[in-house]
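My structure is below; once you've seen it, I'll send some questions.
The complex appears here without one of its protein chains, the remainder shown in place.
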Amino acid sequence: MLVSETRAQVRYAETDQMGVVYHANYLVWFELGRTALLESVGLDYVHLEKQGFVSPVIEIEAKYKSPVRYGDQVTIKTWLKDYDGLRIRYAYEVLVEDRLCATGESVHVCVRAQDGRPVAMRRNLPQWHEVYEGLKSGAISRLRRSGEAER
Amino acid sequence: MLVSETRAQVRYAETDQMGVVYHANYLVWFELGRTALLESVGLDYVHLEKQGFVSPVIEIEAKYKSPVRYGDQVTIKTWLKDYDGLRIRYAYEVLVEDRLCATGESVHVCVRAQDGRPVAMRRNLPQWHEVYEGLKSGAISRLRRSGEAER
Amino acid sequence: MLVSETRAQVRYAETDQMGVVYHANYLVWFELGRTALLESVGLDYVHLEKQGFVSPVIEIEAKYKSPVRYGDQVTIKTWLKDYDGLRIRYAYEVLVEDRLCATGESVHVCVRAQDGRPVAMRRNLPQWHEVYEGLKSGAISRLRRSGEAER
Partner (left out) sequence: MLVSETRAQVRYAETDQMGVVYHANYLVWFELGRTALLESVGLDYVHLEKQGFVSPVIEIEAKYKSPVRYGDQVTIKTWLKDYDGLRIRYAYEVLVEDRLCATGESVHVCVRAQDGRPVAMRRNLPQWHEVYEGLKSGAISRLRRSGEAER
């Protein structure tokens, strides 16, 4: 199974008065993880939107196990957990060094930007369909290029 | 069952380039819903923190059913779904007029701010325990005062 | 001079680990103030975007005088400070009760969404031009309707 790893520095803006990162901001980290995974397998979300599609989140969940603080650097592990031709389910782990701080999952569809209607991936976005199938089956198991640069 | 209703105007800052409210911002609305529910039953979160406790989110989930846009006014319905003396589970609905846009749940504990250790509510925060029990059993079924003012 | 007043409850999400509202979030309050002022004089920003225009911020400044905390309710006073047919300058005050917490100003233009080119207001958005002139000259000096409801 291909697991993308990307890193993010905690921003002061992301903390709250409990002195830890505010829980909603983990969802933004999940987004960074997805972006890194997609890039690592050659998929370009900006291009998908230019073709007239968007890929909204339809479900999200997170479990918070250990707080993250300003000064920490988080590692976000992301992988494709399920795909049925319409819905894509990603899974996430957020770590600070070896400490598991949060886990999560999100489900996405692709919809036509114009009318918001979900589209079958195989017909409308065959390249994406093929990669998702490859990730699900394990046929794609190595990063085409490092997903860890910069982010 | 006591259901708090509170309202929020969509902020431009909350939208993203899909032209809809970014999914992580619904979690902030859930927080507004919780605040309104707590206030409606006479619980004061600011005071809880002054006593040396905080109440972090340990689990969250959301299902997005219909997009919310700038110019919309959302109604957030919030109620206590479960309570076991340690964990509090809230449930949420986000509506624009009669359209159900999202549902969600969150689980919280109370912890000592100093060391992050969870505390038994009955012993440490008896007023909160009593209200949670009352909400769970249905003994508290009317708002003490309007939870709909301002927010 | 017409001064719009609108109110906002501080959100937990808006605090940072200093225990006060993070400075960038005041800019969102300024936006709420602008929205309230525009609505109070019958201008509808959602409609402006539907006509193919957007109104980006080109300059912003804020001075922070006294911290705002979770539990506070802020009042945002907003007025038109200057207008030259192209640029609109708003001024803001953020107060908690009688305590002045911040002041600010922002400058905006209207641009065509398609190409980002600034447009002369008089020709392209005559209703907006007329109201801005009225605000500047003082001819519009009373709110058409309360800008203080809900927001």
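The first chain written gets the first letter, and so on, giving A, B and C; residue counts start at 1 in each chain.
Criterion: a contact is a pair of C-beta atoms (placed from the backbone, for glycine too) under 8 Å apart; a residue touches a chain by one contact, two chains touch by 3 or more.
As the structure is a computational prediction, the values presented were derived from the model and not from experiment.
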| item | value |
| --- | --- |
| Options B:13, B:43 or B:113, residue touching the unrepresented chain | B:13 |
| Contact partner of the left-out chain, one of A:71, A:85 or A:116 | A:71 |
| Selected from C:3, C:43 or C:60 as touching the chain missing from the view | C:60 |
| Touching the absent chain when the full complex is considered, from C:2, C:20 or C:91 | C:20 |
| Residues in subunit A touching the chain absent from view | 7, 9, 11-13, 28, 31-32, 35, 45-46, 70-71, 73, 150-151 |
| Footprint left on subunit C by the chain that the document does not show | 17-18, 20, 23-25, 27-28, 49, 54, 56-65, 67, 113, 116 |
| Touching residues (missing chain, whole complex) on subunit B | 12-13, 15-20, 22, 24, 69-70 |
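Keep this in mind: only the chains that are shown with their structure count from here on.
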| item | value |
| --- | --- |
| Angle of rotation relating subunit A to subunit C [CA atoms, steps of 5 degrees] | 180 |
| Copy pair subunit A, subunit B: interface residue numbering same or different (half cut) | same |
| Intercentroid distance (Cα basis), subunit B paired with subunit A, Å | 26 |
| Chain centre separation in whole Å, for subunit C relative to subunit A (CA means) | 35 |
| Contacts with two or more other chains, residues of subunit B listed in rising order | 28 |
